[in-house]
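As you look at this complex, bear in mind that one protein chain is not there, while each of the others sits in place.
Then we have subunit A:
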Amino acid sequence: MSSPKLNSGSSFKFPAIHDFPPLYTRQPTEATWQNQVKEWERIILAYYRTHRLYRLNLVEDTVPGASPVFDNQRIKRRLTFETLEEIVNEMVRKGTLGRKPICVAEWVSDTKSSAKISHTQALIYWRSPDEWASLLWNWINERGLNNSIMTVYEIANGELAEGTEFYEMDGTILMRALEVLSAKGNAQIFTGTGDVDSIGVKFFGS
């Protein structure tokens, strides 16, 4: 396992296509549009991986000057909210439609009205939940934490987790990964009464 870069500085180098003005215009030709989406997907995943970001807020990120990803000051082009929404939509759709789902994004459902998914926030899976799950499971086995009960907060923010890839990771994505482990029979989730952080997890033996 290669150790991840934890620096969040300006070391991220955008690919050459990031300076290509047509990238910021929604292409009407379908084949071109599909490739445009791929380019954006690559840029977003690479950027989010480098900066260890998990959530994409469409409204905030498309405000002028808010994000270096979507607002290119050098060529004075900016991605609009509508286009970004379409791009994220494509990313989400690809995860749900593909035969071997490579989930790269997921809309965050509004907690108040869960039936209706508002397209303002998306989770970006630069690692899929499966990958996160196997990463977690390896860590559990390495540290000998089998058959112990931990809270979700402990896993992401505890002293033990310091220096791991999932340190300070997004709670929702962590839950997805734990759900995967639970489905495999490697863990059991105890839903507490409080918020996400107080949920307990018991890992079984290997």
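In this section, contacts are C-beta pairs under 8 Å (C-beta built on N, C-alpha and C of every residue); 3 or more make two chains touch, one makes a residue touch a chain; residues count from 1.
Throughout what follows, contacts and distances are computed from a predicted model.
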item	value
Among "Vacuolar protein-sorting-associated protein 36", "DNA replication complex GINS protein SLD5", "RNA polymerase II holoenzyme cyclin-like subunit" or "Bacterial surface antigen (D15) domain-containing protein", the UniProt name of the subunit that does not appear here	"Vacuolar protein-sorting-associated protein 36"
Contact partner of the left-out chain, one of A:Ile17, A:Val59 or A:Ala183	A:Ile17
Hidden partner interface residues of subunit A, rising order	17, 20-22, 24-25, 27-29, 31-32, 35-36, 38-39, 76-77
